[in-house]
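Step one of this worksheet: look at the structure below.
A single protein chain has been omitted; all remaining protein chains appear in their positions.
Every chain is named by a letter (A, B and C) in the order it is written, and numbering of its residues begins at 1.
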């Protein structure tokens, strides 16, 4: 059974991937996907993301997460689970 | 020849005098009227102004002046001249 | 009786708008005045009539506020304040506007509106706050509170009034 999760790309990340979103899967032999591995996988799929990740972070289910998988708000360590919504978040420029 | 000047009353000063304005004269034997004397004259005419002057100042030709006749903005000493517009200014409450 | 005065006849600064009027005042009109293609920021402040105030430690219901102004001097002071804001304190400001209403201002309506525009946000925000502080300190306008319980209406005094602290001498 596929263990899918969504990855959304915004701003410069979308320019790098030419995609707004894609559906990926957690490897069969894992329950969850550690964030560092996710970043390696995404960069392998989309080499242009390497430059983006110099300053971008991630959001997992609307919580900001750093490259190690630590939530910015509270410090909890998280990994990607089936059904998660992950977003690549370049430095923001609202307002 | 009468040497008239205007006195305007605002807020609590107007309540004390029941007048919005009146025309007064500089005494015949003077060219100008010192501010302390003006205040004594006004208080004699309108005893209710004594309480008002505990916190009110004056404006002479749109310049704030203290009870001695010193301009608040710059410190110049002034006296009342013929043709001047004097106003009794209780503490303001705009905004 | 306050006549409606749109602006001072002595001012020729086209980037400043000063208004003293018995008519309702409009935030949209002031914002349209300060709006500019060079501006990245517009900050505004509106003072509205509240339905209650604390008077001598007791909360009293307010039915309306009424304002009185020494109109020629108030307008001159407003222009001085806007000029000082622009030239001395907030040099990147593009346009400034202030409108103050006199006469009766019913609960919920605006008595004063200040608007400022600038390229970045700091000068517009800070100029708006500074202009309000200066207004409260020195512009010859007086507010009278009218109470719901029928007690005597009182003339208010701003704590910020520049001659109130030490008292005049």
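Simple rule for what comes next: contacts are C-beta pairs under 8 Å (C-beta built on N, C-alpha and C of every residue); 3 or more make two chains touch, one makes a residue touch a chain.
All figures in this text were calculated on a predicted structure; none of them were measured in a lab.
Student: Of the chains you can see, which ones touch the chain that is left out?
Tutor: Touch partners of the hidden chain, whole complex considered, are A, C.
Student: Across the whole complex, list the residues on subunit A that are touched by the chain not included here.
Tutor: So the residues of subunit A touching the unseen chain are 8, 10-12, 14-15, 53-57, 59, 62, 64, 66-68, 72, 87, 89-95.
Student: Take the complete complex as the reference. Which residues in subunit C touch the chain that isn't displayed?
Tutor: Where subunit C meets the chain not shown: residues 27-28, 31, 35-52, 107-108, 119, 121, 124-125, 128-129, 132.
The rule is short, and it goes like this: only the chains that are shown with their structure count from here on.
Student: With chain centres defined as mean CA positions, report which chain is farthest from subunit A.
Tutor: The chain farthest from subunit A, judged by C-alpha centres, is B.
Student: Can you check how far apart subunit A and subunit C are, centre to centre, with Cα atoms defining each centre and the answer in Å?
Tutor: 51
Student: What's the distance between the Cα centroids of subunit B and subunit C, rounded to whole Å?
Tutor: Whole-Å distance between the two chain centres: 25.
Student: Spell out, as numbers or ranges, the residues of subunit A touching 2 or more other chains.
Tutor: Within subunit A, no residue contacts more than one other chain.
Student: At which residue positions does subunit C touch at least two other chains?
Tutor: none
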